[in-house]
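Only one protein chain is missing; all other protein chains are in place.
Showing chain A:
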Amino acid sequence: MTRKSRRLTLIASCGAVLAVAVGLILWQMSGSIVFFRSPAEVAARVVAPGTRFRLGGLVLDGSLKRGPDQTVDFSVTDTKGTIPVQYKGLLPDLFREGQGVVAEGMLDTGGTFRADTVLAKHDESYMPREVADALKAQGRWQEGKDGKPVKAESPDTSLGKRSER
């Protein structure tokens, strides 16, 4: 094998592998990306039934209902829109009415969001960023006592909360 053909083999195999990688990425980018939607957007019928997306907002107070076989119904709201959600499974430990939640799944034809994943907070002062941003955009963001957002687990707010107890 000559030097030239060796070099060509190397370049060709590099090109082939990279082309495969790029092809796979583009193919998946068009199919398996999940968008984040607020209840207001969903209520405005932006999303067609059967499309997977993430729904984020607050769990509506008093909307949580437990059905048989660990089915739960609740509503997710951002005050401008409210979407009923059905989920079968165990809810995360920090799932609470009136608090932030992100659910992933799809709408059925009746307009109910069938969630297969429900994400809540990691600790008492953390909220999924999408929710925090959505609430901020809708002007429902509650500022902390010292002017810092509640979301940020910044030292000052957590110390402040501490002393209130």
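Brief remarks follow.
Here, a contact is a pair of C-beta atoms (placed from the backbone, for glycine too) under 8 Å apart; a residue touches a chain by one contact, two chains touch by 3 or more; residues count from 1.
In this section, contacts and distances are computed from a predicted model.
Entry comment: the absent subunit's protein name, as recorded by UniProt, is "Cytochrome c-type biogenesis protein CcmF", drawn from "Putative Zn-dependent peptidase", "Sugar ABC transporter permease", "Nitrogen fixation protein NifU" or "Cytochrome c-type biogenesis protein CcmF". Remark: the residues of chain A touching the chain excluded from display are 1, 3, 6-7, 9-10, 13-14, 17-18, 20-21, 24-25, 27-29, 31-36, 54, 66, 68-70, 88-91, 93-94, 104, 122-124, 126, 128-130, 133, 152-155, 158-159, 162-163.
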